[in-house]
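Removed from the display is one protein chain of the complex; every other protein chain stays in position.
By written order: A and B. Residues from 1 in each chain.
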Amino acid sequence: MATQLKRTDLVFKEDMDCNALMHKVMKMGKDEFINQMMDSGLKGRGGAGFPTGLKWKIVKDSPEAVKYVVCNADEGEPGTFKDKEILDKACEKVIWGMALAAYIVGAKEGYIYLRGEYKYLSTKLKIAIDKMEQQIKALGINFTLDLVYGSGAYVCGEETSLLQSMEGRRGEPTNKPPYPGDIGYLGKPTIVNNVETFVNAMIIAEIGAQEYKKLGTKASQGSKLFSVSGDCCKEGVFELEMGMTVQQFVDEFGDGDTKAVQVGGASGFCVPRKEFAKTIIGFEGVPTGGSMKVFNSSRSMYNILENYLIFFEEESCGQCTPCRVGTQQLLKGVQAVKRKEKPKTYLDDLLRLAYTMKYASKCGLGRSVGNAFRSIIENFREEIVY
Amino acid sequence: MSMLNIIINDVPLQVEEGTSILNAAKMMNVHIPTLCHHEDLCVAGNCRICVIEVEKDPNLVAACATPVREGMKIFTNTLKIRQARKHILELLLTEHNINCIKCSHSNSCELQNLALEYRSDEEVFIDLRKMPKPDMSSFSIQKDDSKCIRCTRCVRTCAQLQGINALTMAFKGNKAKMSTFMEKPMIDVVCTNCGQCINRCPTGALTERSYIEDVWNAIYDPNKHVVVQTAPAVRVALGERFGLRAGHRVTGKMVASLRAMGFDSVLDTDWSADLTIMEEGTELLSRLKKALVDGNKSVALPMFTSCSPGWIKFMEHIFPEMLPNLSTCKSPQQMFGVLAKTYYAEKKGIDPKDIVSVSIMPCTAKKYEANRPEMRDSGFQDVDYVLTTRELASMIQQSGTNVKTFKSEPYDSIMGESSGAAVIFGATGGVMEAAIRTVYEIVTGREVPFENLRITPVRGFEGIKEASVLIENTVPEYNFLEGVELKVAIAHGLANARKLVEAIKDKKVEYHFIEVMACPGGCLGGGGQPIPTNLHIRERRADAIYNEDEKMAIRKSHENKEVTALYADFLGEPNGHLSHKLLHTYYTERNRY
Partner (left out) sequence: MSNSEEFISQLADKHGRRRESLMPILQEVVDEYYFLNEERMVNIAKELDISTAEVYGTASFYSFLSTEEQGKHVIRVCQTIICDMKRKEDIIEAITELIGIKPGETTHDGKFSLEYTNCLGWCHEGPAMLINDEPYTKLTPEKVKDILVSYMKK
């Protein structure tokens, strides 16, 4: 069964010559490389899935003189640790991917927004940055890269919130539009991409869009890093093509007693056993930033849901009503049902509220709180009630 | 600006690019409810009550924060929207202290109005109320977190309009709250007490500290002689609390209702505004003389007006090095207060200890001002209680009357007469205009060369205004000003004031005399005025003020006979010995951070 999973090894492959790839892109020309990026079908690897080539093109086409490239290394989604692994084992690809983006769009400064929890990686990163800066200077490109740190706020993984934080403010998401590609860091056009996305840009530079497109499915091209944890036969970071079913995934990673898989972290969807076979992992099915949490039948889905809701109640930025109050109500609500203080029909009131949170919240955090809530309540209602 | 075609609820509409969906809907008289939105402030988009549906967008979008796009098809009344709005409202109500019966903002609470509109009569969700005690530390502003809906209107007001940032959102998630630095009491933070946050709070989380009961007690006390003074801007706004349109003047009716309520003497802050012009105008001329004739370089110029206590506290905190530039004149309220317990007491034969001095102000900072320790030159606290326009409206209602139904009555005497120059104190530029009318005439012996005394360059709502007056053919005493172009500037709103002061400090601009009012629009937009406030309302109030001016028999402060009599009978001359003792004050450096 395990052979059905298509393993790839592009992200951590050790023989990439970044300097040479940069040279190759310079010879190819900026427009041609943007075309390659667009053609590759690469979508942002943070989870939201915006086409990366288009994002770069918007910033490239902006007439503004000052532009920025920002790497979103604020990996906070519960169950996600692949960016940490990349920064630990392949950080030069990230850094060169940023340099590549800067070269393409005409940015002279870049920043890596590293979550405070990963500060232990900074020494390694600084050495790699120094090396890249020297090499890129030799190529005649003027680009400097700085490390900035988060300080323990999940919501800063949302790009507008991340930029607010970089500007020394509360990490509260701002209204979109404007998007960072138009008005970003310090009001200038800014590329904000996930760690893995920058690596994928380098992979596209290396193998070309044609080869890249052969991986994955039409809606989810390329390979993807998955953070696998929970009740598994093996845990860790795995590079897989997208487009597999949850069943295929469970066959390889499960412990033989898998009850549910949470795809996409606390803000993703909980897939119950009965839907493993028909659920595709990718943008055509359940999208994911790479978090795969596996639960076996010994686990209480109530505990899992409560744990998520405690997380969201604390990590909501607190500015918009549906998210700030909604997260509290969902948590207090399931607790009240569990304690029989509210009738089990109250779960239906909460489900309706979860839909409102999805429709009416200001940013992606509030909009996705309902995902786990709905998929757990709808599939495991008896575990919540009894 | 290019025009975009959109469709709202199946009706096509053309609007300018950049228009928000909210404003586009307004053009078609489609009402979309709002809470965090305020016309005076930048868009936040955080309450989400204004969500609407756009075709092909699976999510709802905030109408206030979303600009229209070409071809946008917008729906403002669908099942999905209605469900979301009801939810959002119910969520806010689970956090909100809904003791509405005992809330002073019950009649101006936007949350309450929405709850009524949506008939939120059932409690679906769980009670999340935390009931912290209100912060009553400030003389001016009462802050009750239990009523806060985290719309951040106060935070944005303090930051954008006033540039103070005394308020902030603190913490995040379920702990997110409106806060001061380290959650200190309001009395201990860098706050000017301007009360603009109160005017923009959609609920009763921020209110004025009320002294209504104290004033009733004084009125009912047979041993007390209670005098009341009314500030210029009150008369053009009080009517709003009784259903009259903004800008409907109720001067005489207000006097009648105060008298009916039992105040022993109903007097006018306009009188002491005229007096202020005499003192401040004289002070300006003497500063100019010292600088121009005596070559005294230590004379602080430009001279700033000192009528606005929010502005005074702002200077004490933010630019203490510029305190010598502030006129030493007390504000009209405090000039009135000190004279009520000296001059008035003497003339009326009343023991000043039996006088209770009440003032009705468009302002919350005046409450703090009255309680400053230096404001006791009469030997007593010069002004005992300060009420806002809103509190006065409540008192009139409590007395079972309605300001609309009274017949106009005149102010009492003495200290009741006033000029048109005094009433315009209530609008930004008004003090400047009043000062120029008098100073120009003193210096040249002629009226200011403006049609019907309308000094239009200093009028209007531009954030910072500049004007100059060329002084020619002076009377002999002031020939040192011959040919001098008197340069003046006016700022309203403390964010504008800060820009102006910084430009002066950086020597980018030079002026002789500057008027600053802490509040947008001047006192007519004060923190004690009826709620709501917006540019349109402030414009109507300003029109009313200038109309009142033109209706007055005298238009210039130096022609106020009761003021002339005051100098003849009591003070001597402007800036004289007794004036200095009673009518002038000093300022205290405070922490900027």
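Descriptive notes on the structure:
Definition applied: a contact is a pair of C-beta atoms (placed from the backbone, for glycine too) under 8 Å apart; a residue touches a chain by one contact, two chains touch by 3 or more.
All figures in this text were calculated on a predicted structure; none of them were measured in a lab.
Among A:45, A:60 or A:84, only A:84 touches the chain left out of the display.
Checked against the hidden chain, the listed residues A:153, A:225 or A:242 yield one contact partner: A:153.
The missing chain, though absent from the display, is touched by one residue of A:166, A:183, A:205 or A:242; that residue is A:166. When the omitted chain is restored, the residue from A:33, A:103, A:118 or A:359 that touches it is A:118.
Note that of A:212, A:308 or A:359, the residue touching the chain absent from this view is A:308.
Against the chain not displayed here, chain A makes contact via residues 75-81, 83-84, 115-120, 148-154, 165-172, 186, 227-231, 235-237, 266, 293, 299, 303-304, 307-308, 310-311, 314-315, 317. Residue-level contact of chain B with the missing chain is found at 164-172, 179-182, 189-190, 592-593.
To be clear about the criterion, only the chains that are shown with their structure count from here on.
Put simply, chain B touches chain A in their complex at residues 43-49, 51, 58-60, 62, 65-67, 80, 83-84, 87-88, 91-92, 94-95, 124-126, 128, 149-150, 152, 169, 171-176.
Residues of chain A touching chain B in their complex: 153, 155, 170-172, 175, 177, 312-322, 324-329, 332-333, 336, 342, 349, 352-353, 355-356, 358-362, 367.
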